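The structure appears below as structure tokens.
Here the complex is missing one protein chain, while the rest keep their positions.
So, subunit A:
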Amino acid sequence: MKHAIIKTFLIFPLLIFSSLTLAYEPGSKTECIAPADPGGGWDFTCRNAANVFQELGLMPKTMQTINMAGAGGGVAFAHTVSKRRGDDDLLVAASTSTVTRLAQGQFPGMDASMVNWLGTIGADYGVIAVSKDSPYHNLNELMDAMKQDPRAVKFAGGSANGGWDHLKVLIAAKAAGVENLPRIPYLSYNNGGEALTQLVGGHVGAFTGDITEAKGFFESGDIRVLAVLSEDRLPGAFSTIPTARGQGIDAIGANWRGFYMPADIDDDAKQYWVDAIDKLYASDQWKKVMKSNGLMPFHPDSSEFEAFVKQQIQDIQSLSKEIGLIQ
């Protein structure tokens, strides 16, 4: 209570001050929280965006990346909601996994409306792959086997049970008409790489993950990617991979990468960052980053992004209820 009063007193003059200044400028202590240990997707989002922001002159100094691992992004989300309210100089990296956890109520007492959703900088599309010796040559053969027996194929992926990699299998299986979804075996590994090794070693039947994770083994020919869960075929070397839609199974699984900001930030500041992300996304520098890292175009208009997040949450909630992950 006392803190709230002190904060109000602190914030008041700031508000007046900021309304007097013409526009928002990012402070020299601008931070990007990557809600995971260094090396993962969120860390990549923060560090690469920081580089390109600076190259484009959108930031006076480098944006510092803070790693705040824990609870699959929950620790950073709680930190943003409870301790950084009104902080104009803070971006937090997010992705479809963040939304998955919000949808499944894994950040207790918190929901998507407690932060400002800014925008995306691309997406990594889901794939379903088997090893090169597998008897399955297309997604329909795989799904037919699962229709006979939901335990016919064991999947391995880099997310926890019920996480995004697991959900992608279920989205595809549901679209294909497989029944008894909860019986489909899913093995959770620490990361996509470990899961892929298990596939190559013949310990599991199929891999579920993102195209960037599967890239190396796809190029070496050790795995066969049965389907990519995107609207259209992917460009470049990936254009040989058929989409699930093209095989008559209407399943889309885009793992978007983007940012949210704390609640109660200045309108000018929010607009500044929305524009900055638009400029970053449109820049040649970012296109280069996307190309070499296998990120695909994905950038809903900023006015629609919040609605998009809410829709995704609803979809994941109804799927999770259906398979008994949540009540």
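Miscellaneous remarks
What we mean here is this: a residue touches a chain if its C-beta (ideal position, glycine included) is under 8 Å from a C-beta of that chain, and two chains touch if they have at least 3 such contacts; residues count from 1.
Heads up, the rule we're going with is that contacts and distances are computed from a predicted model.
This figure omits one chain of the complex; the name its UniProt record holds, of "Malonate decarboxylase acyl carrier protein", "Tripartite tricarboxylate transporter permease", "Thiosulfate reductase" or "Threonine/serine exporter-like N-terminal domain-containing protein", is "Tripartite tricarboxylate transporter permease". The chain omitted from view is touched by exactly one of A:24, A:53, A:107 or A:164, namely A:107. Here the missing chain is touched by one residue of A:47, A:85, A:147 or A:299, and it is A:47.
Summary of contacts with the chain left out: across A:26, A:72 or A:209, the touching residue is A:72. Within the whole complex, the absent chain has one touching residue among A:220, A:239, A:271 or A:318, and that is A:220.
The residue from A:196, A:277, A:296 or A:309 that touches the chain not shown here is A:196.
Of the residues in subunit A, those that touch the hidden partner chain are 33, 37-40, 43-44, 47-48, 50-51, 62, 65-72, 74-75, 78-79, 106-108, 151, 154, 160-163, 185-188, 190-191, 193-194, 196-198, 200-204, 212, 215-217, 219-220, 222, 289, 292-294, 325.
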